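Starting off with a structure, shown below.
Heads up, one of the protein chains got dropped from this complex, but the rest are sitting where they should.
Just so it is clear, A and B label the chains in written order, and each chain counts residues from 1 on its own.
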Amino acid sequence: MSLMRLALLSLWNRRLTAILTILGIALSVTLFLSVEKLRTGARESFANTISGTDLIVGARAGDVQLLLYSVFRIGNATNNITWESYQDIAARREVDWIVPISLGDSHRGYRVVGTTPGFFEHYRYRRDTELRFAAGTTLDDLFDTVIGADVAKALGYAVGDRIVVSHGTGRGSEAGHDDKPFRVTGILARTGTPVDRAVYVGLEAIEAIHVDWQGGGRVEGLRIPVERVRNMDLTPKTVTAALVGLKSRITTFRFQRFVNEYDAEPLTAILPGVALSNLWSLVGVAERALSAVSLMVIVTALLGLVTTLLASLEERRREMAILRANGASPRTISVLLTAESGLIALAGALLGLAFLYGLLFTLQPLLDSRFGLYLKIDAPDLQDCTILGIVVLAGIAAGFIPAWRAYRRSLADGMSIRS
Amino acid sequence: MKSSIWLAVAFTTLGGVAFAEETRHADAHEHGHGTFQMVIEDDHAVIEIAVPAFDIIGFEHTPSTTAQRDAMADAAAALSRPNTLFAMPAAAGCAIGQIEIGFGATGGHRHEHGDQDEHEEHADDNHGKDDHEKDEETHSEVKAFYLLACKKTEALNRIEFGYFDAFPEAEELDVVILSAAGQSAGEVDRDNKVFEIE
Partner (left out) sequence: MSNSEHALSIRGTAFAWEGGFGLEIAAFDLHARERVLLLGPSGGGKSTFLNLVAGITTPSRGQIDVLGTDIAQLRGSRVDRFRVDSFGIIFQMFNLMPWLSAIDNVLVPLRFSRLRRSRTGDARAEASRLLGALGIEKTLFDQRAGTLSVGQQQRVAAARALIGGPGIILADEPTSALDRANARAFLDLLFAELEAAKAALLMVSHDETLADAFDRVVRLDDIARVTGNPEGSAAA
């Protein structure tokens, strides 16, 4: 009969406490690993929000702020860029393409983005992935609109539907531009980025819906019919921001300098990748705190393991004594206890891993559809394995404490249990 | 040659090592902290660093003593070895094509060639390390520009900053790297010398 079998049988004898301990460790391991997965998943999908754009130009602002409103559509621009400045920038010879973004309107809680068809052509996410139309085509007519996947799904829109765009970004402020309905010409495929949660119209369309508005309110009695609007000059006066692609990457820093020092208007050009990492380093603090907390949970579970082992040691003094009386050395007893503790930790770690994958498989679609957080399910990486290894090693180390106590305890002590 | 044309473009666009233009790092002159910018395109990589002179040579005034001039020469020599300062994977097969090193005051426009001793000499004599902060005018910056030709730029996935071993006063570099894979940014410092390019 091997020592391992002895350890296993002894454990089996105390299976209730053992299973609870294993469960405790498993859950803490699951917690830690899933926090890590969420963390890296969030970071990745965050970093994947925009790619392929060399610079984003907006009114003078902090780079994180500009990134937030132009890409994540969080918060509002303090200022817009004049159309003249936009034209000026667009005319630079370094510029390969430029896509304007005009914000300020909403449709049933979703932001309306005034832009050009170039947006669908040049916007990239997740390592240079292009936007794709799940249905329909790009903007063509003045009153065409393309909607993001989430918008289409949440509001049940299909290509050909007519929708009304309202002024202001407030939710449900539908007292809007109802005389100028838009026709859905395209629905974008899901990207898992804020692109999914917006309604896209042409830059001129933004002007068009505002021609009979002034200072945020409809001018009384002034209702310009759609047909007349079509014939008006709809050149925009401002845009909120612009995405810029350069012909050569090498000119990036110089171009950035040019924009930042642009005389006619205070402007800011940001490198989206740099701004993303700045933003992430802000979020990173919370993220690290989360990791720290889940690490503490693992430590707690391991302390629980030590406690359980020490408590069980008390009831097992006699068992130890019988083994000792039958030739087991104190060292053997220590090994037995350490092995047991290691086994518990190993079982906990493996079970935790199993839980993690169970969770991933069940929650992945939900996270993807509800939060745009796409978690890849792949084999445990080096970091996961390291954590599992540490848990098992810590479990073995935890076994040293009761093992040491058992080692020190004399045989006579175990023999003289009277009850 | 393609590469010479390319070099010309790089020079005009980056402006070589000119100091006239106001840059982000010039705004915040903080000893120990510099910037490292690298652009990888096609089979080339361009690196530009801008660092307070203090980080590189230990003082920020025009050198007046022989020792200071030696320090400057040493620094220039060290800066001429980018493969030590910014070690890249051998697989990338990068060779140095061009190096430009400039010492100059922020805000001023002058190239250092070791012959400017007369210039601003008055400010230097009693210029201790401690009163840099008060004496804005004598802040100076070192800029270096490197052009590398690489066989396989895709293999450029990490940079190890031997820079911190070469310059004991240097503490931190803000790193920005632009490549076909995207833009990556971060910091490297003495304890964390390796930058992984994503």
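Everything that follows uses one rule, which is that contacts are C-beta pairs under 8 Å (C-beta built on N, C-alpha and C of every residue); 3 or more make two chains touch, one makes a residue touch a chain.
Computed from a predicted model, the values in this text were never measured in an experiment.
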Among shown chains, those touching the left-out chain: A
Candidates A:Leu103, A:Leu131 or A:Ala328 - the one touching the absent chain: A:Ala328
Identified contact with the non-displayed chain, of A:Glu44, A:Glu265 or A:Glu319: A:Glu319
Residue numbers in chain A that touch the chain omitted from display: 1, 3, 6, 9-10, 12-13, 318-319, 322-332, 410-412, 415, 417
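Keep in mind that, in the parts below, only the chains that are shown with their structure count from here on.
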Centroid spacing, where centroids are CA-atom means, of chain A and chain B in whole angstrom: 35
In the complex, chain A residues that touch chain B: 47, 51-52, 54, 94, 127, 248-254, 257, 261, 271-274, 277-278
In the complex with chain A, residue positions of chain B that touch it: 9-10, 13-15, 21-23, 37, 39-41, 46, 48, 176, 178-186, 198
